[in-house]
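Missing here is one protein chain; the remaining ones are kept as they sit in the complex.
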């Protein structure tokens, strides 16, 4: 049992740190959820990619550095500690790319990944539907077989980034008569600029269009944009959920950096007593999440898996993030009310944490049933 | 809307305060849950009764002062502020007496109440059974018809005070073929000294026998000890739950006094920052509970009722009490670990608060279903 | 002792509720947030006609006050309907001006304008809410009360219907000393507003979870959902008596306890409401957002929770000397 990174990982850390020190913008970019900010973040992806820092965990042939999960954790620590911008390609990198590596064809990988790595194509996810939030099996949007491909119709919602993104990926019901709701689904990529797609941006609490509704009316997608076998979409989508995804959805580096920023803010404001406990707990919580990730990464590197433990991670980071940002606003007092304050957008973003990527209520059910073995309720 | 007690209530307050100042023991009595302490508390009941302070809300003919619920609140404020001992007759006063006033015969009242008022007879409750905790409808102990009365058999548990008490009251199944589990129950009083009753004291966390298991083997009770109609026991037991009981189970005076004691302790120990918030919240919480009780009492005095609101009270006071005592122990640090410390028995007692008198989980279900109108779950 | 609202107080609340329901405040809030104050001003006039702004103004200055209980009754309804504008600040301005017994001329004149609804006021300490909309901008400076010649730098807040401005320097000295009790009126009104905000959030969420089906059943039948809502209900129900108790005594500690408890209850109800609405609740287009963001803003305004706790403890210190 040890906590010492190998020399190669430390060399990698030093290289990343040096590069970031020379490239991270001196001032924060405009909000990612604005047209201007989206473009600035896209340019930042290109800058990262130019020196092969945008997709460090990918193989070199696709623009990466073949970093294993431990080295990825190191990169993320440095990335967030340097105050680097949020990642506009997060959805593609975190959800679509792992799926392509596991289920895509070589042709798909060659076609899709390089432009994702540079930010030339930004991907949005299209999972949820109005009647299917935490209950994804209730999907109703459909894919109908057409010559050489499929026609997609229906409505998707809460499509993050879709207001400004280029393409999207999601699940559609291709076998309406499937005996179980998880069967008969198609995992497919499609173009948001297609004339059959209407994108209606939705403002989040602060009014910024952080997600959109998508209306699809017979949008043709060729067979080459289907990932995995038709009808197997659920399995394709879920197969990456059980491994690294539980670890890489939100990296510890992010919270370590945020906790340190909070601590600095606290000291700068004279270390007021009323948030002392929460500042200390944010530091400890971020450290706990970091160490837990090291343990999970160690297990993955030995061929193990991360299953329902991902549900514990989800609850932990989302609540840590929210308390951390609430504490910052409490510290700031009146100043914390402004929409353009240094912590405000982070607070609004953190408010969504317990809701998306599987609401925390569902995650707690999973922890209780799969990790503790409690009887399934009616839910 | 006002918060001014009428002159008569203020005069009553002054009289109570003066009496208590002259009679409350200078040193705390030994623990109620010991033989020695039980006797001391019984003697205290006699002392209260001698000057008609033991049952102020009862009619004068039974030793009371005919105090209405508002005046009772005033009495309780003075009682606890004076640091007076806990009430060994609590179960009889709070549960059996209201039932007798509503459903008892004049003969029963004349026979039972005076000795309850003096502490000569201390009553234990016998509701729960091993398989029926929060789910009282699952009771299995039975009452079989006999000549001029009933034969009680079965097992009761969590019978508070039964280790040292004289008599008990509870529900027994008299109609085993009743179509619904709440039907066919008998509300009955019985003698703990009866040869058919075996009392097995049970130690609580600190080892003190605060309750007991009761094994009943054909214990004969005459018809005169049945309250209400046979088969109607559930209705009899529940009828008093909906009115004053929700208010009188735990009086605000108790928490006001405890919060003030906590505040004094905090200041005496130098006002340490780490519990500041909780001390302030204890003061506010006790005040909120007091004011809420005034509102409920005002409504009762106008002929209104307190129904499912009692479930809110239960959750509120039990959690207030626990946090209050945890805070005291945190303040005391190492000193708070001793079993004989000034706050220790209160802490152990408070730990049980969220469990008894309807577990807080059940109370929250009631609040959600009856006050908010949410759909009943499978529970 | 009769710690229940009178029939008149209940009728006052019901009439405001009915008026605001009919007025459809959400659209007024949205246009206010967009910088168009027309609908908000119209609401303001109707509230003034109902007497809301006269409650903190003494009869000697064209008011009907001071009537803190009625003010609390009214502000619960204002919060329930998320009425926009410097409501609390106008009350505070009145309490400031009424609080100095010498009451110089311009102050008396202003008081009557506030009571009648002719003037909307805000108070900067340091920021002034909606100074771009207000007719009167007061500024608290080193213990003095000034009338500033306006306000600048309107900045959008997380509650989009609130814009914090900075009073312009200079202006006219109104009172040489800030009347110490005036802050209590701001806290009381804020606490009442928070109770109303919390009640609206709870009501809307209860309705939502009864309708919204997931996994084949209304999500309101899930025990975890029920218990969160039960906790919100309990927190609000025990903050309410603190509010009215404070209105009756106007004791600084009682007011602080009410402000703290009401705002914490409203904010935790907001968190519950957001969580149980899920993504739809997180959108600006869902009306829920109007109350969600207000719950957070009220928590900070005129005394954050830790400041309220400090006031509670300071009062306990005065009344409860330690025994050694």
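In order of appearance the chains are A, B and C, and numbering begins at 1 in each one.
In the analysis below, a contact is a pair of C-beta atoms (placed from the backbone, for glycine too) under 8 Å apart; a residue touches a chain by one contact, two chains touch by 3 or more.
Everything numeric here is computed off the predicted structure, so don't read it as measured data.
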Output for the hidden chain's shown neighbours is A, B, C
Which one, A:40, A:189 or A:367, makes contact with the chain that was left out?
A:367
If I consider the whole complex, including the chain that's not displayed, which of A:138, A:178 or A:288 touches that chain?
A:288
Touching the unshown chain, chain C contributes residues 222-224, 227
To test your reading of the contact rule: which positions on chain B touch the chain that is missing from view?
128, 131, 133-135, 138, 157-158, 202-207, 211, 272, 274, 329-330, 333-334, 336-340, 344, 347-348, 351-352, 354-356, 359-361, 364, 378-379
Contacts of chain A with the absent chain, listed as residue ranges
1-6, 9, 70, 260, 263-264, 267-268, 276-277, 279-281, 283-285, 287-289, 291-292, 294-295, 297-299, 302, 309, 312, 315-316, 361, 363-365, 367-369, 371-377, 379
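The criterion applied here is as follows: only the chains that are shown with their structure count from here on.
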Closest chain to the centre of mass proxy, which here is the mean CA position:
C
Separation of the C-alpha centres, chain B versus chain C, in whole Å, is 40
Can you list every residue of chain A that touches 2 or more other chains, as numbers and ranges?
274, 378
Two or more other chains touching the same residue: where does that happen in chain C?
217, 222, 225, 306, 309
